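A short write-up of the structure that comes next.
With one protein chain held back, the other chains of the complex are shown just where they sit.
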Amino acid sequence: MNVTPFVLLELQPVFIWLYQLLEKIGLSGSWLTVASYTGLSLFLFGLLSVVALFLVWWERKISGHIQQRYGPMRNGWHGWYQTIMDGMKLLLKEDIKVVTRDKPVFFWAPIIAFVAAFVAYVVIPFGKGLIVADLNIGILYILAVTTFTVISLFMAGWGSHNKYALLGGMRSAAQVVSYEVPMVVSILTVIVFTGSLSMVDIVNSQSGIFFNWFIFRLPFGPIAFLTYITAATAEANRTPFDIPEAEQELVAGYNVEYSGMKFAMFFLAEFINMFTVAAIATTLFLGGWHGAILPSWLWFLIKTLSIVLLLMLFRWTYPRLRVDQLMEFAWKFLVPLTFANLILASWMKYARWYW
Amino acid sequence: MTSPQVGIVFWIIAFVMLISAFMVVSLKNIFHSALFLILCLFSVAGIYVLLQAEFLAAAQVLIYVGAVAVLMLFAIMLTNNLASKKIRQANRNVLVGFFVSVIFCFITLVLLVKTYVSVWGKLKPQAVLPAQNVLVFGKYLMTKFMLPFEVVSVLLLAALIGAIVLARKERS
Partner (left out) sequence: MNFQLPEIHISLMLPELFLFIWALLIITFDVVTKRKNEHTVGYLALLGLLIDGAILSVTGYGSGFGNMFFNDPMALFFKVIFLGSAFMAIASSFGLMHQKIVNHRGEFYALILFSTVGMMFLSSSDELLSLYIGLELTTIPLFVLAAFFKDDRLSVEAGMKYFVIGAFSSALMLYGISFLYGLSGTTDLVQMKINLAITHLTFKDIGVILSLAVLLILGGIGFKLALPPFHQWTPDVYEGAPTPVAAFLSVGSKAAGLVAFAKIFINGLYAFYGAEMAPNDWGRLVGVGAILAMIIGNVVAIRQTNIKRMLGYSSIAQVGYIMIGMVSMNEFGLTSVGFYMFTYMFANMGAFAVVAFFEDKSGSCQISSYRGLSKTSPFLATSLTMFLLSLAGIPPLAGFVAKYAVFAAAINMATSGVAYHWIFWLVGIGLLTSVFALFYYVNPVKQMFFSKEDSPYKISLSAPAFTVVLIGLIGIVLFGLYPDPILQFASQISASFGFLPH
């Protein structure tokens, strides 16, 4: 343990203190469980909303600077609360509904997208001891619940009764189903070494010096990381794999008919999804919250935001792939590569080159 | 772990599951049917969670919602004229089918309840610690059930080849 002032910034004691406070005011049994989990959910919800708002601003600034302009500058220092103002505008805007829409589907799509984006955070360790529930199926749980994102895109595409939206939904399905395979196999490469699906176990197995991080397990670690990032970019529907919402072809893809708050929900969900895949990459490949001197949650944020930065740089530097190129890339390149990598890793584990 | 809360959750999930299953077979819009199928399968995963079979629950969602249902939705959207039509799900034999299913359901229920009353509490399932659930599952797959596990891959390969043969457009 490094004895530095930063250790005081560890968040775990704060949560323990809050829990004891709840006990003190007379809560017990299942009520205590309900109260503490509700509190945690609200906290996560708030945190992630703030993160998403921040990411939107960040993306706009980065895109601006890449394109030789400033991006938002008016509201606050370099426009830092621009997104909040935008959000308020979206809240107050009229919720335009297409007459021919499929009512229930149109209504539920943004809600499912929003919920699906949040539930993954149950098992993500934000810092030392900062995890809502250490499920023993950890990473599998994330993979399972994020599939609802696809369903929501489908529903949005269908419910809008719009050919562009429908095309967007279909493209997203084809893309997500294809890229799920290399993503899962890349994750499996990690699981082979940790021997556990639990996120906490995965983080713990990368403790110590940073050469224990999975990405530094040569030669398969970096390959798995790169394939994961590639597949995750596609899963999050971001350029160069953003054909579901390719502006030049599909106007805005699956969310073309959405406006006001519903649009905002899709928009936020998208950014939270990006943060999710970055957080998973951090946990699986970059040692999670492990790091020297700084408090654990800060390390987690730094690593995750670096990956988010990487994803944003991808978006503003690479051109979009065509549909057929996209599919060929997934099935003819990524899938064989990840499987070869998995076999290599398993063999190395079996031959005890690594432990 | 049979606390009253678990019971309440079970009844809620079971109710949702039954309703959505009924919707799947009765709605006229095939897309809505598919969506209710997803809800139904998701509720099944919920039951698995209550039974502390978390791995099974995750696999259920991953496979049925993530893969099967998505492909189903995909197929519905790709099929010409299927999307916007109102389709009757029943044919002339609906009444016969209804009676057959009711009778079958009745027999099964009676038998199950009868067995349950007399055997309840005497036959105990083998308990596996929830935390070890995935571990035990994996180890069984790699030891005792290794052969069926491998043969399933042969089965999937055969099914894959067959599907490609059937689906592929012939060049003349």
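First chain written, first letter: the chains are A and B, and each begins at residue 1.
The criterion applied here is as follows: a residue touches a chain if its C-beta (ideal position, glycine included) is under 8 Å from a C-beta of that chain, and two chains touch if they have at least 3 such contacts.
Keep in mind it's a predicted model, so treat the numbers as computed, not measured.
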item	value
Partners of the unshown chain among those that are drawn	B
Sole residue of B:18, B:75, B:94 or B:107 that reaches the chain not shown, by the stated touch rule	B:107
Sites on chain B contacted by the missing partner chain, in the whole complex	107-108, 111-112, 114-115, 117-119, 122-123, 126, 136, 139-140, 142-148, 151-152, 154-155, 157-159, 161-166, 170-171
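Convention: only the chains that are shown with their structure count from here on.
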item	value
Complex interface listing, chain A residues touching chain B	30, 102, 104-105, 135-137, 140-141, 143-145, 147-148, 150-151, 154-155, 157-158, 166, 169-170, 173-174, 176-177, 180, 196-197
Contacting residues of chain B [partner chain A, same complex]	5, 29, 31-32, 35, 38, 45, 54-55, 57-59, 61-62, 65-67, 69-71, 73-74, 77-78, 83, 130-134
